[in-house]
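Of the protein chains in this complex, one is absent; all others appear in place.
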Amino acid sequence: MLAFAILIVIIAACLAAPWYAQNISQSDPFASNLDGSITLAGQPVDIMQSADTGFGVTPIGPTWTQKYFLGADDQGRDVAARILFGGRNSLLIAAGATLICLTLAGLIGIVAGFSGGFVDSILARILDILWAFPVYLLAISLSAVLISRGLKLGPVTIDSDSLLIPIAIIGIVYVPYVARPIRGQVLSLARSDFVLAAVCLGVPRARILWKDILPNVITTLIVFAPLMMALNMLTEAALSFLSIGVQPPAASWGTIILDGEGLLYTRPAVAIAPGLAIMLTVVALNFLGDGVREAFDPRAKIRVQK
Amino acid sequence: MIFLVLLRRLAEMVFVLFSISVLVFLIFFATPGADPAARIAGRGASPATLAAVRHAFGLDQPLPVQYGLMMKHLFITQDLTSFVNPGQLVIPAVLQAVPVTLSLVFGAAVIWLIFAVAIGVTAAALRGSVIDRSLMFLAMAGVSMPVFWLGEVANLITQARFHNTVLFSWVPALGYVPLTQNPLLWFKSLVIPWTVLAVTYIGLYSRVLRANLVEALTEDYIRTARAKGLSERQVIFRHALRMSLITLVSMFGLDFGALVGGGALLIEVVCALPGVGMLTYQALQNLDLPFIMATVMYGAIFIVAANTVVDMLYLLIDPRARGAR
Partner (left out) sequence: MKTIWLIAAALLAVMQAAHAQNHRGGTLKLVAASSDGSIDPQVNYTDQYWQLFIVAYDGLVAFRKSAGSSSNDIVPDLATSVPAPQDGGKTYVFKLRQNIKFSNGQPVTPADVVASFERLFKVNNPNAGSWYNNIVGGDKCLTAPATCTLPDGVVAGDDGTITIHLVKPNPEFLYQIALPFGAILPAATPPHDMGTIPIPGTGPYAITSYDPQKAFILQRNPYFKVFSPEAQPDGYVNEIDFEFGVTGENAVTAIENGQYDLDMDPSLPADRLAEMSTRFPRQIYINPLLADYYAPMNVNIPPFSNLNARLAVNYALNRRDTVQIYGGKNLGVPACQILPPGFPGYQPYCPYTKNPGPKWTAPDLAKAQSYMQKSGMAGQKVTVITDDEGVDPALGTYLGSVLNQLGFVATTHVLSANIQFNYIQNTNNKVQISITLWYDDYPAPSDFLNVLLTCGQIHPGSDNSVNIAGYCNKQYDAKVQAALRDAITDPAKANTEWAAIDKQATDAAAWATLFNPKQLDFVSARLGNYTFSEQFHLLFDKVWVQ
């Protein structure tokens, strides 16, 4: 429940980003602010501080006060406010991608494991291709193709700066990761004593699928969900590290880490803070996942049924 | 019989590799700005020069012909050269990078398997206790960090902030030292990358292992084992662990294949290790098709082979899956 509370706080904080930017940090986190200064302890302090030699410019570090709580990035923008805004995109991308991934993986895993034979073979090959495919090439290429043209699918037009693009890319990448164990599980279940017994007793396949296989698969999917969301958040960060994904001036936790990479040695807070935000969120999500699983515990059902 | 199964698997592998190579090829030529002729010709080249370069590199031929030639140079004559560094042979460059990646992944795998099994089993045996909860919390934290971010932070700590303290003064500068050149330095320079790479997998594996163990411990055959009077330790190690390793083996096969195939890309980049991941990264940054093709094919071979091995192991470990194929 603590996890749930933490998650609620994180989501609420991200939702409150515009309020924070307006009332607390009092600056636009999407506009460069290279000439500004703030008053600290009665003294004006430049946000971008030049070295006396005339080269070397360092953004202001964490002030631990309401303005520039975590300091500024290389555009003189308030990092704390950007992390709140970035959290919205990160959560949205990770959640959307997880949904796509689990739905596809569950479907493919069940169909492949349960039908076996030719269908299984075909699906297994598709998974093989997907798994061995270079994600980054796909992402670099897609992002280059999409900026000029956007994506038109019938009546739907997806803009190049739409979040749907990273969501779709990340959602598909890990399908094999989930689908293969599920296929293995379904395969194993289909050969298990109680299913074989059910088959012998003449129970229809659909009923076996519904009553015996699906609950097990859903358990696995629920166990996977938080882990997948973790992986998806990390993939989002990794794609951002390669400048693919959310485009400036918008932010995600991944892009803020990238912004902070160039400042790692002088202003480590810029890169460390969003990393910690990712960690905290994912840890909370995982514990929430555990809680949900324990609450449902579908294994009990199977045992009762038998 | 086993020969036929292997033959079929081989055919499937070739099919998968073929599909991937075709896709890579098509994606490359669909990417705007990637035209290799324009980049080879150099800035400000006139249309006539561009056409001449296009012809000299065979880039004016139909795509299927270009594809066939590239595959011929990659697999048959093995003299494929880079588009970006003309004359640079692709295959020796990949072969040079393999030991680096193998060093990284083997070491990390040893660390993560030992720790994951230890943590998973301990947590399952002591399920519900404070130790279980703390271990699972740590595992969760491990799985929750972006790996390149962890690498950057590790570099910040060991190379800069605390480099001059007793704790990290032994850490050599970033980079790779061949095992044959200086085994001690090889080890020292890889300890940090190994640890960084292993952290995620320790978290992932120990959690999955614990979940499976706890689930297995409620299964009928375990109850039977218990009824036969086996001790808890014997129950866990002889029976529950064996069953639970199925998922783990599948995961390990896939992960190991992906990592050896260049999946440790970001770690290699952050820790400046010139392995296959770094080569893939550079090829992608350069959009150098011959290198992309070679590293992708190399990675795909490992990944697909790993899949095959995993499937075979399934048959050996889980008797119930036998005859499924």
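Quick notes on this structure:
Residue numbering begins at 1 within each chain, and the chains themselves are lettered A and B in the order written.
Just so we're on the same page, contacts are C-beta pairs under 8 Å (C-beta built on N, C-alpha and C of every residue); 3 or more make two chains touch, one makes a residue touch a chain.
All values reported here derive from a predicted model rather than from experimental measurement.
Shown chains touched by the missing chain in the whole complex: A, B.
Of the listed positions B:T49, B:Q78, B:S169 or B:T218, the one in contact with the omitted chain in the full complex is B:T49. Interface with the hidden chain, as seen from subunit A, comprises residues 30-32, 34-35, 48, 50-58, 74-75, 140, 143-144, 147-148, 160-161, 243, 247-250, 262-267. Seen across the whole complex, the unshown chain contacts subunit B at 31-35, 37-39, 41-50, 52-53, 56, 81-82, 84-88, 93, 96, 159, 173-175, 272, 274, 282, 284-287.
Methods note: only the chains that are shown with their structure count from here on.
Subunit A and subunit B have Cα centroids lying 21 Å from one another. Those residues of subunit B whose C-beta lies close enough to touch subunit A in the complex are 12, 15-17, 19-20, 23-24, 27-28, 30-34, 137, 140-141, 143-150, 152-153, 155-156, 160, 200, 204, 207-208, 211, 215, 218, 246-247, 250-251, 254, 258, 261, 265-266, 280-281, 284, 287, 292, 296, 299-300, 303-304, 307, 314, 318, 320-321, 323-324. Of all the residues in subunit A, the ones that touch subunit B in their complex are 116, 121, 124-125, 128-129, 131-134, 136-138, 140-141, 144-145, 148, 176-177, 180-181, 184-185, 187-188, 190-192, 223, 227, 230, 233-234, 237-238, 241-242, 254, 257, 261, 264-265, 268, 271-272, 275, 278-283, 286-287, 299, 303.
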